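Below is a structure I'd like to ask you about.
Every protein chain except one is present and positioned as in the full complex.
And then chain A:
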Amino acid sequence: MLPKPNLSMSSPIDCFERLPDSLVLRIFDTIGDAKALGICCVVCTRFRSLVPEAGFFVWQRELPRKYLDHEDLWNDDDFLPDPFFKEYRDEFRKIYSRYFRQIIQSHGFDIDVYPGNAKAAFYVPYLDFEREVDMLMELATYAIEEFNKTSVYKYKVIKIETVNFMLSRYREFFMTVKVENLTLRTPWATFRIRARKGFHGEKIVSFCRPKV
């Protein structure tokens, strides 16, 4: 079918009309850039209603960098796990600096400090992830299977080493897993996987790469 020769402006056909919401969301998820999503927000009402769904993650992901660069944004309400800790504010600042720096450097995968249950501390090391190991294994296995489809080498998940999650409307998991290279039979390799369960229980993988 040939494109219409005359794209007259009098009859615009919205290109996105035939894309289901789930697909538009997936595209927005891929944009991964707060500025571009901000622009999408003011394009039309449909975009505006869908962007927060995808944008929340992007916006939140950029917060550690923002906090680290602008200490004036830090406030007791969001940063202290308990209002009674006010006198330890300086100690908490030190912990938060280290915490945000680790999140940025390791993209959320390796954190060895955690300020505690506060609004700004939304990357949480999941120490007792064994409680949900079945669900996490399912996500990791799915991520690796998807990775295998476009990879020359085929991998298989052996075990999950560490898990962090980002606390949001859902939890997005940052998993470091050991995998076996089924093609080369070499020693176990390490992969980093970022994934979550979607609205309808579907598995959404936003990152899956060998750790370098």
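The definition used in the following text is that contacts are C-beta pairs under 8 Å (C-beta built on N, C-alpha and C of every residue); 3 or more make two chains touch, one makes a residue touch a chain; residues count from 1.
FYI, contacts and distances are computed from a predicted model.
Enquirer: Between "Elongator complex protein 6", "SKP1-like protein", "DNA sliding clamp PCNA" or "Protein HGH1 homolog", choose the name on the UniProt record of the chain that's been left out.
Expert: Hidden chain identified via UniProt as "SKP1-like protein".
Enquirer: Quick one: say which of A:D33, A:D69 or A:E130 touches the chain that got left out.
Expert: Of the candidates A:D33, A:D69 or A:E130, A:D33 is in touch with the missing chain.
Enquirer: Touching the missing chain, which residues of chain A?
Expert: 1, 3, 7, 12-16, 18-20, 22-23, 26-33, 36, 38-45, 47, 146, 149-150, 152
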